[in-house]
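Let me give you the structure first, and then I'll get to my questions.
Removed: one protein chain of the complex. Kept in place: all other protein chains.
And now, chain A:
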Amino acid sequence: MAEVIAEARKLSKQYKDTKALDDINFKLKRGNIYGLVGKNGAGKTTLLRILTGQAFQTEGNIALFGESSYEGLSKGRKRIGAIIEEPGFYSDMTAEQNLEYYRIQRGIPGKRCVQEALKEVSLLDTGNKKFSQFSLGMKQRLGLALALMNKPEILLLDEPINGLDPFGIVEIRNLLLKLNQEKKITMLISSHILSELSNLVTFYGFLDQGKLIKQLSEEELSAECSKYLEVKVDKAERLAALLEIKLGCHAYKVTSDYSIHIYEYLNQPEIVSQMAVQNGIGLSSIGLKEMSLENYFMQLVGGNVDETIYEK
(Lines give C-alpha, C1' and ligand atoms only; values in the text may rest on other atoms or scores of the structure.)
Protein backbone atom coordinates (compact mmCIF):
# COMPACT_ATOMS: atom_id res chain seq x y z
CA MET A 1 0.00 0.00 0.00
CA ALA A 2 1.44 3.35 -1.05
CA GLU A 3 2.37 5.75 1.75
CA VAL A 4 0.00 8.66 2.36
CA ILE A 5 2.19 11.75 2.21
CA ALA A 6 -0.40 14.51 2.26
CA GLU A 7 -3.81 14.41 3.79
CA ALA A 8 -6.78 16.63 4.55
CA ARG A 9 -9.26 15.60 7.22
CA LYS A 10 -12.66 17.31 7.55
CA LEU A 11 -11.06 20.44 6.19
CA SER A 12 -13.23 23.53 5.98
CA LYS A 13 -12.49 27.17 5.27
CA GLN A 14 -14.93 29.98 5.88
CA TYR A 15 -14.45 33.49 4.52
CA LYS A 16 -17.11 35.79 6.02
CA ASP A 17 -20.25 34.69 4.09
CA THR A 18 -18.57 32.14 1.84
CA LYS A 19 -17.60 28.58 2.61
CA ALA A 20 -14.55 28.17 0.36
CA LEU A 21 -13.95 24.56 1.48
CA ASP A 22 -16.54 22.31 3.04
CA ASP A 23 -15.55 19.14 4.88
CA ILE A 24 -12.77 18.06 2.50
CA ASN A 25 -11.26 14.64 3.03
CA PHE A 26 -8.54 13.37 0.75
CA LYS A 27 -5.28 11.45 0.78
CA LEU A 28 -2.38 11.93 -1.56
CA LYS A 29 -0.38 8.75 -1.93
CA ARG A 30 3.27 8.59 -2.84
CA GLY A 31 3.87 8.22 -6.54
CA ASN A 32 0.45 9.47 -7.61
CA ILE A 33 -0.34 12.43 -9.79
CA TYR A 34 -3.54 13.76 -8.29
CA GLY A 35 -5.58 16.04 -10.48
CA LEU A 36 -7.77 18.52 -8.66
CA VAL A 37 -10.51 19.54 -11.05
CA GLY A 38 -12.95 22.36 -10.56
CA LYS A 39 -14.40 25.54 -11.98
CA ASN A 40 -13.01 28.94 -11.10
CA GLY A 41 -13.87 29.62 -7.48
CA ALA A 42 -14.40 25.95 -6.62
CA GLY A 43 -11.77 26.06 -3.89
CA LYS A 44 -8.75 24.48 -5.60
CA THR A 45 -6.35 27.32 -4.85
CA THR A 46 -7.70 27.67 -1.30
CA LEU A 47 -6.92 24.03 -0.62
CA LEU A 48 -3.39 24.41 -1.98
CA ARG A 49 -2.84 27.59 0.02
CA ILE A 50 -3.81 25.78 3.20
CA LEU A 51 -1.45 22.91 2.41
CA THR A 52 1.42 25.38 1.90
CA GLY A 53 0.62 27.40 5.02
CA GLN A 54 -0.36 30.57 3.19
CA ALA A 55 -3.90 30.28 4.54
CA PHE A 56 -5.40 28.74 7.67
CA GLN A 57 -8.26 26.32 7.87
CA THR A 58 -11.37 27.12 9.90
CA GLU A 59 -12.03 23.50 10.79
CA GLY A 60 -10.30 20.16 10.37
CA ASN A 61 -6.61 19.62 9.84
CA ILE A 62 -3.96 18.70 7.32
CA ALA A 63 -0.99 16.38 7.56
CA LEU A 64 2.23 16.22 5.58
CA PHE A 65 4.29 13.03 5.74
CA GLY A 66 2.15 11.93 8.65
CA GLU A 67 2.75 15.07 10.73
CA SER A 68 0.03 17.56 11.56
CA SER A 69 1.71 19.60 14.30
CA TYR A 70 3.05 23.10 13.55
CA GLU A 71 6.66 21.91 13.68
CA GLY A 72 5.83 18.80 11.68
CA LEU A 73 4.13 20.81 8.96
CA SER A 74 7.05 23.29 8.83
CA LYS A 75 9.47 20.39 8.35
CA GLY A 76 7.16 18.74 5.85
CA ARG A 77 6.94 21.89 3.75
CA LYS A 78 10.69 21.77 3.23
CA ARG A 79 10.11 18.56 1.28
CA ILE A 80 7.55 20.23 -0.96
CA GLY A 81 7.80 22.39 -4.06
CA ALA A 82 4.88 24.62 -4.90
CA ILE A 83 3.57 27.02 -7.51
CA ILE A 84 0.43 28.70 -6.17
CA GLU A 85 -1.33 31.05 -8.60
CA GLU A 86 1.08 33.10 -10.64
CA PRO A 87 4.77 32.71 -9.77
CA GLY A 88 6.15 35.55 -7.65
CA PHE A 89 9.72 36.78 -8.03
CA TYR A 90 11.62 40.04 -7.58
CA SER A 91 10.99 42.01 -10.73
CA ASP A 92 14.37 43.74 -10.79
CA MET A 93 16.44 40.58 -10.46
CA THR A 94 17.39 38.02 -13.09
CA ALA A 95 16.26 34.39 -13.10
CA GLU A 96 19.56 33.25 -11.66
CA GLN A 97 19.60 35.93 -8.96
CA ASN A 98 16.05 35.09 -7.92
CA LEU A 99 16.85 31.39 -7.60
CA GLU A 100 20.14 32.12 -5.85
CA TYR A 101 18.23 34.24 -3.31
CA TYR A 102 15.97 31.32 -2.51
CA ARG A 103 18.84 28.84 -2.56
CA ILE A 104 20.55 30.82 0.19
CA GLN A 105 17.30 31.26 2.09
CA ARG A 106 16.55 27.56 2.00
CA GLY A 107 20.07 26.59 2.98
CA ILE A 108 20.58 24.44 -0.11
CA PRO A 109 24.31 23.84 -0.45
CA GLY A 110 26.13 24.30 -3.73
CA LYS A 111 25.30 26.86 -6.40
CA ARG A 112 25.04 24.14 -9.08
CA CYS A 113 21.43 23.42 -8.17
CA VAL A 114 20.45 26.84 -9.52
CA GLN A 115 22.00 26.08 -12.90
CA GLU A 116 20.46 22.61 -12.90
CA ALA A 117 17.00 23.95 -12.09
CA LEU A 118 17.25 26.57 -14.83
CA LYS A 119 18.46 23.95 -17.30
CA GLU A 120 15.56 21.65 -16.39
CA VAL A 121 13.06 24.32 -17.45
CA SER A 122 15.10 25.70 -20.37
CA LEU A 123 15.82 29.07 -18.81
CA LEU A 124 19.59 28.81 -18.74
CA ASP A 125 20.10 31.41 -21.47
CA THR A 126 18.11 34.35 -20.04
CA GLY A 127 21.33 36.11 -19.01
CA ASN A 128 20.77 39.59 -17.55
CA LYS A 129 17.09 39.75 -18.42
CA LYS A 130 15.12 40.90 -15.42
CA PHE A 131 12.08 38.98 -14.26
CA SER A 132 9.85 41.93 -15.16
CA GLN A 133 10.82 41.39 -18.82
CA PHE A 134 9.86 37.70 -18.87
CA SER A 135 6.91 36.39 -20.84
CA LEU A 136 4.15 34.58 -18.97
CA GLY A 137 5.51 31.24 -20.08
CA MET A 138 8.99 32.09 -18.85
CA LYS A 139 7.61 33.21 -15.51
CA GLN A 140 5.71 29.96 -15.18
CA ARG A 141 8.85 27.97 -15.96
CA LEU A 142 10.90 29.92 -13.45
CA GLY A 143 8.24 29.11 -10.86
CA LEU A 144 8.66 25.45 -11.71
CA ALA A 145 12.43 25.78 -11.43
CA LEU A 146 12.06 27.18 -7.91
CA ALA A 147 9.66 24.39 -6.99
CA LEU A 148 12.18 21.81 -8.18
CA MET A 149 15.28 23.38 -6.70
CA ASN A 150 15.09 21.72 -3.29
CA LYS A 151 14.48 18.30 -4.90
CA PRO A 152 10.98 17.96 -3.46
CA GLU A 153 9.08 14.79 -2.82
CA ILE A 154 5.76 16.48 -3.55
CA LEU A 155 4.95 19.12 -6.14
CA LEU A 156 1.87 21.26 -5.56
CA LEU A 157 1.02 22.94 -8.83
CA ASP A 158 -1.83 25.40 -9.19
CA GLU A 159 -2.75 25.58 -12.88
CA PRO A 160 0.85 25.08 -14.04
CA ILE A 161 0.13 25.38 -17.76
CA ASN A 162 -1.71 28.70 -17.49
CA GLY A 163 -0.50 31.11 -20.12
CA LEU A 164 1.68 28.61 -21.93
CA ASP A 165 1.61 28.15 -25.69
CA PRO A 166 1.02 24.64 -27.09
CA PHE A 167 4.75 23.92 -27.23
CA GLY A 168 5.13 25.07 -23.67
CA ILE A 169 2.22 22.91 -22.55
CA VAL A 170 3.75 19.82 -24.14
CA GLU A 171 7.13 20.67 -22.64
CA ILE A 172 5.78 21.07 -19.13
CA ARG A 173 3.61 17.98 -19.41
CA ASN A 174 6.56 15.87 -20.54
CA LEU A 175 8.72 17.33 -17.79
CA LEU A 176 6.13 16.55 -15.13
CA LEU A 177 5.71 13.00 -16.42
CA LYS A 178 9.48 12.54 -16.41
CA LEU A 179 9.74 13.87 -12.86
CA ASN A 180 7.05 11.49 -11.71
CA GLN A 181 8.44 8.46 -13.48
CA GLU A 182 12.19 8.97 -13.06
CA LYS A 183 12.38 10.86 -9.78
CA LYS A 184 9.19 9.44 -8.25
CA ILE A 185 7.89 12.90 -7.39
CA THR A 186 4.28 12.88 -6.22
CA MET A 187 2.13 15.66 -7.61
CA LEU A 188 -1.06 17.48 -6.80
CA ILE A 189 -2.09 19.50 -9.84
CA SER A 190 -5.08 21.76 -10.02
CA SER A 191 -6.52 22.72 -13.37
CA HIS A 192 -9.62 23.52 -15.30
CA ILE A 193 -8.02 22.51 -18.61
CA LEU A 194 -9.32 19.00 -18.31
CA SER A 195 -7.97 17.58 -21.53
CA GLU A 196 -4.43 18.33 -20.39
CA LEU A 197 -5.00 16.66 -17.04
CA SER A 198 -6.22 13.52 -18.73
CA ASN A 199 -2.75 13.12 -20.29
CA LEU A 200 -1.10 13.35 -16.90
CA VAL A 201 -2.95 12.33 -13.78
CA THR A 202 -3.51 8.98 -12.14
CA PHE A 203 -6.14 10.10 -9.66
CA TYR A 204 -8.88 12.71 -9.87
CA GLY A 205 -10.66 14.84 -7.31
CA PHE A 206 -13.61 16.91 -8.50
CA LEU A 207 -14.20 20.03 -6.49
CA ASP A 208 -17.33 22.15 -6.72
CA GLN A 209 -18.38 25.03 -4.45
CA GLY A 210 -15.89 23.93 -1.84
CA LYS A 211 -16.98 20.32 -1.73
CA LEU A 212 -14.99 17.35 -2.99
CA ILE A 213 -17.87 15.73 -4.80
CA LYS A 214 -16.03 12.81 -6.33
CA GLN A 215 -12.65 11.11 -6.13
CA LEU A 216 -11.70 8.31 -8.46
CA SER A 217 -8.73 6.75 -10.15
CA GLU A 218 -7.93 7.10 -13.82
CA GLU A 219 -9.24 3.59 -14.47
CA GLU A 220 -12.50 4.30 -12.69
CA LEU A 221 -12.92 7.52 -14.60
CA SER A 222 -12.31 5.76 -17.91
CA ALA A 223 -15.04 3.30 -17.00
CA GLU A 224 -17.43 6.15 -16.14
CA CYS A 225 -16.62 8.10 -19.28
CA SER A 226 -17.68 5.17 -21.40
CA LYS A 227 -19.84 5.14 -24.49
CA TYR A 228 -23.62 5.38 -24.19
CA LEU A 229 -26.77 5.73 -26.22
CA GLU A 230 -28.26 9.18 -25.86
CA VAL A 231 -32.02 8.96 -26.39
CA LYS A 232 -34.11 12.10 -26.64
CA VAL A 233 -37.80 11.51 -25.97
CA ASP A 234 -40.84 13.37 -24.71
CA LYS A 235 -41.16 11.22 -21.56
CA ALA A 236 -37.78 10.13 -20.23
CA GLU A 237 -39.06 8.77 -16.93
CA ARG A 238 -41.58 6.56 -18.71
CA LEU A 239 -38.83 5.24 -21.01
CA ALA A 240 -36.70 4.50 -17.94
CA ALA A 241 -39.50 2.42 -16.43
CA LEU A 242 -39.95 0.54 -19.70
CA LEU A 243 -36.22 -0.18 -19.94
CA GLU A 244 -36.39 -1.91 -16.59
CA ILE A 245 -39.63 -3.76 -17.14
CA LYS A 246 -39.36 -4.76 -20.80
CA LEU A 247 -35.60 -5.03 -21.38
CA GLY A 248 -34.35 -5.68 -17.84
CA CYS A 249 -31.91 -2.82 -18.30
CA HIS A 250 -30.73 -0.93 -15.22
CA ALA A 251 -27.63 0.67 -16.68
CA TYR A 252 -29.07 4.05 -17.58
CA LYS A 253 -29.21 7.61 -16.32
CA VAL A 254 -32.11 10.02 -16.78
CA THR A 255 -30.38 13.33 -17.44
CA SER A 256 -33.47 15.49 -17.93
CA ASP A 257 -37.22 15.25 -18.56
CA TYR A 258 -36.44 14.64 -22.20
CA SER A 259 -33.13 12.81 -22.29
CA ILE A 260 -31.79 9.48 -21.05
CA HIS A 261 -28.36 7.85 -21.32
CA ILE A 262 -28.32 4.07 -21.75
CA TYR A 263 -25.12 2.10 -21.19
CA GLU A 264 -26.31 -1.17 -22.72
CA TYR A 265 -27.63 -2.08 -26.19
CA LEU A 266 -24.90 0.14 -27.66
CA ASN A 267 -24.84 -1.91 -30.88
CA GLN A 268 -28.61 -2.41 -30.94
CA PRO A 269 -30.16 1.05 -30.76
CA GLU A 270 -33.09 -0.16 -32.86
CA ILE A 271 -34.32 -2.31 -29.96
CA VAL A 272 -34.60 0.75 -27.75
CA SER A 273 -36.15 2.93 -30.43
CA GLN A 274 -38.76 0.29 -31.39
CA MET A 275 -39.73 -0.21 -27.74
CA ALA A 276 -40.13 3.52 -27.26
CA VAL A 277 -42.28 4.00 -30.35
CA GLN A 278 -44.42 0.91 -29.66
CA ASN A 279 -45.23 2.25 -26.20
CA GLY A 280 -46.31 5.67 -27.39
CA ILE A 281 -43.20 7.57 -26.40
CA GLY A 282 -42.24 10.35 -28.81
CA LEU A 283 -38.68 9.73 -29.97
CA SER A 284 -36.77 12.71 -31.39
CA SER A 285 -33.26 11.23 -31.66
CA ILE A 286 -31.05 8.33 -30.69
CA GLY A 287 -27.27 8.26 -31.10
CA LEU A 288 -24.06 6.69 -29.80
CA LYS A 289 -21.93 9.09 -27.78
CA GLU A 290 -18.75 8.99 -25.75
CA MET A 291 -18.44 10.92 -22.51
CA SER A 292 -15.53 13.33 -22.54
CA LEU A 293 -13.82 14.38 -19.33
CA GLU A 294 -15.35 17.82 -19.76
CA ASN A 295 -18.81 16.40 -20.16
CA TYR A 296 -18.33 14.09 -17.21
CA PHE A 297 -17.27 17.03 -15.09
CA MET A 298 -20.12 19.24 -16.33
CA GLN A 299 -22.60 16.49 -15.48
CA LEU A 300 -21.11 16.11 -12.04
CA VAL A 301 -21.51 19.80 -11.26
CA GLY A 302 -24.78 20.17 -13.12
CA GLY A 303 -23.59 22.30 -16.02
CA ASN A 304 -24.54 22.23 -19.71
CA VAL A 305 -23.03 19.31 -21.50
CA ASP A 306 -21.36 20.00 -24.84
CA GLU A 307 -23.12 17.72 -27.28
CA THR A 308 -21.61 18.84 -30.55
CA ILE A 309 -18.16 17.37 -30.53
CA TYR A 310 -18.55 13.73 -29.82
CA GLU A 311 -21.87 12.78 -31.43
CA LYS A 312 -21.67 9.74 -33.72
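We take it that a contact is a pair of C-beta atoms (placed from the backbone, for glycine too) under 8 Å apart; a residue touches a chain by one contact, two chains touch by 3 or more; residues count from 1.
Basically, contacts and distances are computed from a predicted model.
Chemist: So one subunit is absent here. Using its UniProt record, which name fits best from "2-oxoglutarate oxidoreductase", "ATP synthase subunit b", "Chromosome partitioning protein ParB" or "ABC-2 family transporter protein"?
Modeler: "ABC-2 family transporter protein"
Chemist: Of A:Ala8, A:Leu21, A:Leu36 or A:Ala55, which one is in contact with the hidden chain?
Modeler: A:Ala55
Chemist: Return the single residue from A:Glu3, A:Glu59, A:Glu86 or A:Glu270 that touches the missing chain.
Modeler: Missing-chain contact among the listed residues: A:Glu86.
Chemist: Hey, which of A:Leu73, A:Val233 or A:Leu293 is the one touching the hidden chain?
Modeler: In the full complex, the listed residue that touches the missing chain is A:Leu73.
Chemist: Over the whole complex, note the residues of chain A touching the chain we left out.
Modeler: Touch set of chain A with respect to the missing chain: 49, 52-56, 73-78, 80, 82, 84-86, 88-93, 97, 100-102, 104-107, 146, 150, 156.
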